[in-house]
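The structure follows.
The complex appears here without one of its protein chains, the remainder shown in place.
Per-chain numbering from 1; labels A and B assigned in written order.
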Amino acid sequence: MEIEADAISVRFGAVALFEGVDFAMRAGEMVGLIGPNGAGKTTLLRVLASLRAPEGGRVRYRGRSAAELGRRELARRLAYLAQDASVHWPMRVDALVALGRLPHRRPFQGVTAADRDAIEQAMAATAIMSLRSRTLAQVSSGERMRVLLARALAVDARVMLADEPIAALDPLHQLQVMQLLRAIAGEDRGVIVVLHDLALAMRFCDRLVLLARGGILAQGAPARVLTDDNLAQAYGVEVVRGERDGIPFLLPWKPSGQGEGGA
Amino acid sequence: MTTTRVLGFLVFAAGALLLTNPSLGAGDPAPTPRRVVSLNLCADELVLRLAQPQNVASVTWLSRDRRNSNVAEIAAGIPINHGRAEEIIALKPDLVIAGAYGAPATVAMLKRAGIPLHVLGVPNSLTDVRNQIKEIADLVGEHDRGEAVIGDMDRSLAAVVLPAASARPRAAVLNPNGMTMAKGTLLDDIMTRAGLTNVAAELAIDKYGQVPLETIVTEDPDVLILSASRDGPPALATDILRHPVLTALAGRTRLVVLPGRLWNCGGPAVVEAIERLRRVAAEAGGAEAPR
Partner (left out) sequence: MMPAAALEPAEHAWAPPHALLLVCLSLLVLVLWCISLATGYAPLDLAQALSDIANGNKTLGALVLVELRLPRALLGCFVGFSLGITGAGMQGLLRNPLAEPGIIGVSGAAAFGAVAIFYFGLAGAFALALPLGGIAGAAAATVLLYGLAGRGAGTMTLILAGVAINSFAAALTALALNLSPNPYAVTEIVFWLLGSLADRSLPYVWLVLPLMLLGWGLLILSGPALDALTLGEDTAQSLGFDLARLRLQLVAGTALAVGSAVAVTGTIAFVGLVMPHLLRPLVAHRPGRLLLVSGLGGAALTLAADIGVRILPIRPELKLGVVTAIIGAPFLFGLIYRLREEA
């Protein structure tokens, strides 16, 4: 079990965000974390990354806690891709991607051959090789997201935790990133990705975790989680379903509870 | 001492006669002031030394500080002021003596109030010192006492023997903030009278000026006269007088710490300054000290 979380509860002051969340992920899985705005997806992801201590429950990585592993080891095992894409200094793209190697570098050690390989591969995988000498001020927002994803890939971690990585991307790049994440999961690593796009979540994720109404509403295979009932409860929407090449898809259609005469 | 008292009484009697018989006055119509107030440390000293205690209404608080004042004991019995116009006016003085660089606002206010004000200048030579003693003595109606003080001074000075011109050691003065005293100041005159040559004369400085430490060192003076304020509470201005480079000059330069009270004001204390410097000059020049 790459990541295992038991009875996680998060409170802000007296208000509980969610409680009783159990989560487990093993290598080779791509897990989609979905749910309505404000349900606590980002917070849960941060708890799983040990960026925030939960008010209740605990998180274990292959049976060991974050404290037992130590910061450096944990940093080598986990790659975290934040939702906030702000970069404070206009560094070069290749230097930014190289930051992903920091968990592997000793103080005052230069860039090793292994580092260089990881960086090159990460940049190739996200198709930003042509941008390498530009600064972040000189790339588009979609390209920026890919640069940050390359940085996370460069860590070469066992688990990738990505918070809405495709929000700013065009359809082509959205598909490419989801395929990339899928491939990473296939390399015997784990991927947890927070998504809003239900169609992509259904298509690319092995498992879905639906966080809503203060806890996990449903988790499991996409077909089991994305039932009409769950979607109405969690999002308050009705969907339209279809199928292509044997793969089911769905589209949010209208708010649930609206009469037939609407739209 | 008794002689002084008799003399003083005679002066007082003469003054009383003059007061009652103005036609007998030898040209000085002013009566002896009965409520003299001094606003300046140098004026304090002269007033305390020359005037009758009962005629002194107030002197500044500085005159009681043993480190900076030559008349601390005499001042102990006299009321003190802090130089503020309101407190001065409340004393109803008939003569106020202020310094040349006193607070201009206070001086202006006293003038407006119609109070007789006299400004005591800064003495720049031994001659000035004598003149100031006479000046204050006359003002407070103690002419003869003034003459006596000057007489004592001159007798003491006569005992200080100047060395031959060739044996005059070179001396530099270092005051807070690296200031030095050059030609045209009292300290320069004191140094000359003590048999020292002031290095500042070679540096084209008029009266007071700042000298960099580098220059003090490379001038290679035989004697370095430091202000005693270096031994007081700390400040950057006085810290420079303790710079390690001055200590490092120990083998080739004699350091002498001279309290400011001996040369800041025009008074009999300058003789002590001259005597001290004469002794150092003698050591530096290799000649025998006269006393």
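Things worth noting here:
The criterion applied here is as follows: contacts are C-beta pairs under 8 Å (C-beta built on N, C-alpha and C of every residue); 3 or more make two chains touch, one makes a residue touch a chain.
These numbers come from a predicted model, not from an experiment.
In the full assembly, the chain not pictured is in contact with A, B, by the touch criterion defined above. From the set A:Asp94, A:Glu143 or A:Asp156, the residue in touch with the chain omitted from the display is A:Asp94, counting the whole complex. Touching residues on chain A toward the chain that is not drawn are 46, 49, 51, 71-72, 74-76, 78-82, 84, 86-92, 94-96, 98-100, 102-103, 105, 107, 110-111, 116-117, 119-121, 124-125, 129, 132-133, 135, 148, 151, 155.
Chain B residues in contact with the hidden partner, per the touch definition given at the top, are 176-178, 210, 212-215, 217-218, 220, 229, 232-238, 240, 243-245, 248-249, 251.
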